[in-house]
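Heads up, one of the protein chains got dropped from this complex, but the rest are sitting where they should.
Take a look at chain A:
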Amino acid sequence: MDLITVQQIRVPATRDEVTFAPGERPLGGGTWLFSEPQEGLTGLVDLTALGWEPLTVTDDLLTVAATCTIAELTRLPAHDGWAAHPLIALCADSLLASWKIWNVATVGGNVALALPAGAMTSLMSTLDATAVIWTADGGERRMPVTEFVTDVRVTRLAPGEVLRALEVRTAALRSRTAFRRIALSPLGRSGTLVTGRRGADGETVITITAGTPRPVQLRFDEVPSERALADAMSRIEEWYDDPHGSPDWRRAVSTLFAEEIRQELGGAA
């Protein structure tokens, strides 16, 4: 929809111009910003003309620019041994947004939006990705994506900061993963999305998004016992409550999925 309060859109070509006046906000693909009225928004700073390379792969690291579109990410070919690669498509398909939106929507935009059902947050959390943040003073800082998103529509971005990229260790991409998701309708907005990842060293990480207000990770040195996992799940206190599922149901199906994933990753039945 037209954003009627917007008076100016700036399209920076260099980092120097990436500054924010009061009422201005960063613009990625815009597929969410233009989908709801934005109270108090007077200007947008379009990050998509900065020329950020969408995807860079080295031996150790996959760097996903914040402005990489979801479509571009889904077209990233699997490299040898990337057992976790199917998660990209599974998470993209977990978005309520269809593939047409992926042509415009960005990975960084989805993470920075910090919606519980933001499936790029699910993906990046599962892969223990690092958020690269451009600070207002021209510097850079990093933190795990799991810590970057702190609540519904809340991130650790300070005023004047933008999300620059998401870094994924290729070691994470080489780990074994499992995936479960449910919504109140077959392809609806996720009620809960639970993933598991087992690294080469045996470390096992269960990540819960959509069912909880922010990403929740349960980390174990090895595949946990049924009991250990159930205990950890029962200690999750806050389950999300919105029109896409009641908290009690989200807890129950998340717990069910976590146990299924534990078994899928090699845990004893």
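Note that a residue touches a chain if its C-beta (ideal position, glycine included) is under 8 Å from a C-beta of that chain, and two chains touch if they have at least 3 such contacts; residues count from 1.
Just so we're on the same page, contacts and distances are computed from a predicted model.
Participant: Among "Glutamyl-tRNA(Gln) amidotransferase subunit A", "Lysine biosynthesis protein", "Energy-coupling factor transporter transmembrane protein EcfT" or "Molybdopterin-dependent oxidoreductase", go ahead and choose the protein name stored in UniProt for the chain not displayed.
Facilitator: For the chain missing from the view, the UniProt record says "Molybdopterin-dependent oxidoreductase".
Participant: Return the single residue from A:76, A:104 or A:236 that touches the missing chain.
Facilitator: Touches the omitted chain: A:104.
Participant: Per the definition of touch given earlier, which of A:22, A:138, A:159 or A:243 contacts the omitted chain?
Facilitator: Answer from the full complex: A:243 touches the omitted chain.
Participant: Which of A:18, A:68, A:182 or A:216 touches the chain that is not shown?
Facilitator: In the complete complex, the chain left out is touched by residue A:182.
Participant: If the hidden chain were put back, which residues of chain A would touch it?
Facilitator: Those residues of chain A that touch the unshown chain are 1-9, 11, 27, 30-32, 34-36, 43-44, 46, 48, 71, 93, 96-101, 103-104, 182, 184-189, 191, 242-246, 248-250, 252-253, 256.
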